[in-house]
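A single structure is presented below for examination.
One chain of protein is taken out of this complex; the other chains stay put.
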Amino acid sequence: MRKIHDFHGGIHPVENKHQSLHTPIRDAGIPAELTLPLSQHIGAPATPLVAVGERVLKGQLVAEATGLVSAALHAPTSGTVTAIEPRPIAHPSGLPAPCLVIASDGEDAWCELPPPCSFETLERPELLARIRAAGIAGMGGAGFPAAVKLGLKPGTQVETLIINGTECEPYITADDILMRERAAQIVRGAQILAHLVAPAETVIGIEDNKPEAIAAMCAAAEGTGIEIAVFPTKYPSGGEKQLIELLTGKQVPSGGLPMDVGVVCQNVGTAAAVADAVEHGRPLISRITTVTGAAVDEPQNFEVLLGTPMSHLLALAGYRAADNPRLVMGGPMMGFTVPDPGVPIVKTTNCILAPSAQELPAPPPAQACIRCGLCAEACPASLLPQQLYWFARGREFEKAEAHNLFDCIECGACSYVCPSNIPLVQYYRAAKAEVLQMRRDAQKAEHSRQRFEARQERLEREEAEKEARRAARKQAAEEKARRAADAGSGEADPVQAAIERAQARKAAQAAGAASEENPLQKLEKTVVTTRERLEKAEAKLAQARSEGADHIAALETGVEKTRAKLAAAEQALQDYQAQQTPAEPAPAGDAAQAAIQKAMAARAAQANKSPLEKARDNLEKLEARLAKSEARLAESRAAGEEEKIVEALASSVERLQEKVAAARAELAAEES
Amino acid sequence: MALMRVTSPHAHGPLSTSAVMQQVLLATVPGVLVLTAFFGFGTLVNIAFAALLAVSFEALALKLRGRPPGFYLGDCSALVTAVLLGIALPPYSPWWLIAVGIAAAILMAKHLYGGLGYNPFNPAMVGYVVLLISFPVQMTSWAPPRGAGEVPGLLEALRACFTPGSFDAITMATPLDVLKQNDALLVRDLWAQSPQFGRWAGLGWEWANLAFLAGGLWLLYRRIFTWHAPVAMLAVIALMAALFYDGGSSASGGSPLFHLLSGATMFGAFFIVTDPVTSAVSVRGRLVYGALVGLLVYLIRVFGNYPDAVAFAVLIMNFAAPFIDQYTQPRTYGHAGTGDGK
């Protein structure tokens, strides 16, 4: 018998487990529509592989894992994909998330599965690939992809493999009934896991309030070398960190993983799913879910297809919506309220709790904290919850962090015992989120700062380059002038002069080639020369026609070509002008500063004005903008610009007109 | 009907603040009964009048501070303060003494700091010390116990309270006082000469202390508070008394048993030191806090100017409680060292 250690704190809430244990696991059947959220696990959402309208078979891969920390999704039954869109999911926010919707056809036709095999014959990578392909994510509630947890770095030695059958939360019996009815499957799963991670020992941990499950598991584990460890019931002994301390006496370092102390921990449900996946090639498409609470007539456990709406299960259990003020996914300690009974069952839905108002009354108003310290006694992480509460409430998040806020596992023991009914866990959740938000903001600010500085640098560099070019041009011109003066005064060598002239022209061209103004000149020149060429060609053509020469056709095509070239050149010139005109008022580099200065001046001016003046100014400004826009519109209409531009301008004029009208109304209101 | 959206946990334990306060009130009953049995109805009258005043002052303060009085009065904390102060005051105190004490406790020590949960000092003890310093004569005169003098009836008790002028108070030094003033007799002789002494400690006092001990044990059983602070305090008092009890010479400080069952020892250990708001919070912190209260109680009793010292000791340690908390943070799961000094 192994030594059972103890962990600090913990509570003993009323268990309420017997209600849902009267009947064996019941099959929940196939609902008409299944909604599969793409993110049912911790990590990146899965990527859909099927299109809307496609027919899928039961067990077919419909969405693959994205990246390493992710899990695949499979069709829970055969049918047609009807939508891939955001739908409400089981999340306290009530926000929608991308889901894959399958209308079932009732045939429940399986796709072709990999042949059944025995795990001993499989190599480690192959085993892991099977688990990964089956899309198994931790079934205990957190939903961490199992294959990621099991994919150990080479060379790591696992001391203990823990299979978690604790199920310490009140009401939930999904693991309990699974252990009672499918002990052999769990043990096979545990053997597969053990084969995979090669631990020194494998332990299945169960609380002592499940005697039947313990008996079944002991019988199934007989002769396998797997140990069944039974320990006293205390919430939250099923928490991964607490369970590790209970069974090994070791504590997972803060911010670390169980692997850091040589432990791998998996839920019994996960073990069963692994057995299914490896031995029968069946992916994870269903799970055991407890439906319980006083608002259902027949609390019981269901084997339910993933994606089944909660309302379907609730109806099977005899749900009385009128008696149910809140619907909880998970247990009463760590579960969260769902906004709507229509949300789907996911891989982590171990329980649907539909309590009556008497059973779990609405939280009364919080009273003052009297620092009674009951929370500190109950805290399984040995934190000082009331200190964290003061810090969170006072928004002193740094201090909260220094008091190890992030070691809080949000088990709810502190809130449970608090005599003043303070929603402590909510404070911690909010504080954690704020801290994370602050970190993200700081990161973003740093990123923006770098971009801003890079831009400033670029602008400066461009300015400097421009300056350098200007200087070079000036120098070249001076040089030329000097040369010209020299040439005029002295004995000129015509050849030398010609060479120099050519050089100077070249230098000027080189300097100009990069300059801002030159492309314009170049384009203009192209237009002029092309036009000249065209004229010449036309003259030639006319001459040839009058002479009746035989190369008229060739000349004609030449003229056509030149004409096309001219058109292209003109177009290019026009484009260039269009692009350049807007930028003219300020050089590119200073636009931001100019805008800032303008905005600054406007703000400074506005600050000293009465609302009336402000309104009047606003109107004036808008009118000016309107006039400008109208002018621009007229201009572009006259110029026959593209229809799209004209339209855009017209719509902006309309919008400005609306704004002007609004400003007028405001001004009128101010005046009256 | 829209489904409720609340954060977990959805279940809540049976304990509430008002239930805690009511349990504390209930636990004082045996002590109050013994006090009444030995010293007459004075304590009961104290408590009744103090409770009336405390609730009125609390309501007034809440009204002034713009809080809903009904909700806050429901936590019963004002009643607890009143009962504790009523027990601590000498029986047959005049009404104005009680009024000043309650005003200091509720208005000054509690609401000036922001009400329940925000007060750094134990309100009942602030009220007591304000009175002790302001009216030393009234505060140090204690009625003689049954067996050592006449005990007034209920009517006389009421007269003593509301028409103090018409009541001729009989007072007698308390056993702690007698021992303190003694500089010539052996403890044994003192015991024989003074009518105030009983079997182990003061006549009546010993039974009152035992009754408060019983009430405290019941609270411990009900898990209203933890054992750490009271046990540490009693242990240190006993240890100090044992160290300085020289077998009963005239300079002796009194036996451990005498100290444990005298004055406000048990009352202080189970009803004052355990006040959660003003004491240290962590387990180690409470041990330190209780031990230091015990040390101060003994030092002031034996070497100081006052015969009893629970109030002073508690107030001084109230000052130190945040400091103690700072240095006794528990080691968080998964962290190497303690959280000290962070």
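Miscellaneous remarks
Which chain is which? They are A and B, in the order written, and residues in each are numbered from 1.
Methods note: a residue touches a chain if its C-beta (ideal position, glycine included) is under 8 Å from a C-beta of that chain, and two chains touch if they have at least 3 such contacts.
Going forward, contacts and distances are computed from a predicted model.
From the set "DNA repair exonuclease", "Ion-translocating oxidoreductase complex subunit B", "Iron ABC transporter permease" or "Helix-turn-helix transcriptional regulator", the protein name that UniProt assigns to the chain left out of the figure is "Ion-translocating oxidoreductase complex subunit B".
Within the full complex, the residue among A:392, A:408 or A:615 touching the omitted chain is A:392. Annotation: of A:49, A:368, A:472 or A:487, A:368 touches the absent chain (contact as defined above). Listed by residue number, the positions of subunit A touching the unshown chain are 39, 91-93, 95, 97, 365-368, 392-393, 395, 423, 426-427, 429-434, 437, 441-442, 444-449, 451-456, 575, 578-579, 582-583, 588, 591-593, 595-600, 603-604, 607, 628-629, 632, 644-645, 648-649, 651-652, 655-656.
Criterion: only the chains that are shown with their structure count from here on.
Taking each chain's centre as the average of its CA atoms, subunit A and subunit B sit 58 Å apart. Taken in their complex, subunit A has these residues touching subunit B: 7-8, 11, 13-14, 92, 94, 170, 241, 245, 251-256, 321-322, 324-328, 330, 332-341, 353, 355, 360-363, 365, 367-374, 376-377, 380-384, 386-387, 402-404, 407, 410, 412-413, 415-421, 423, 425-426, 429. For subunit B in complex with subunit A, the touching residues are 1, 3-13, 15-17, 19-20, 71, 75, 77, 115-118, 225-226, 276-277, 279, 281-283, 286, 325, 329-336, 339, 342.
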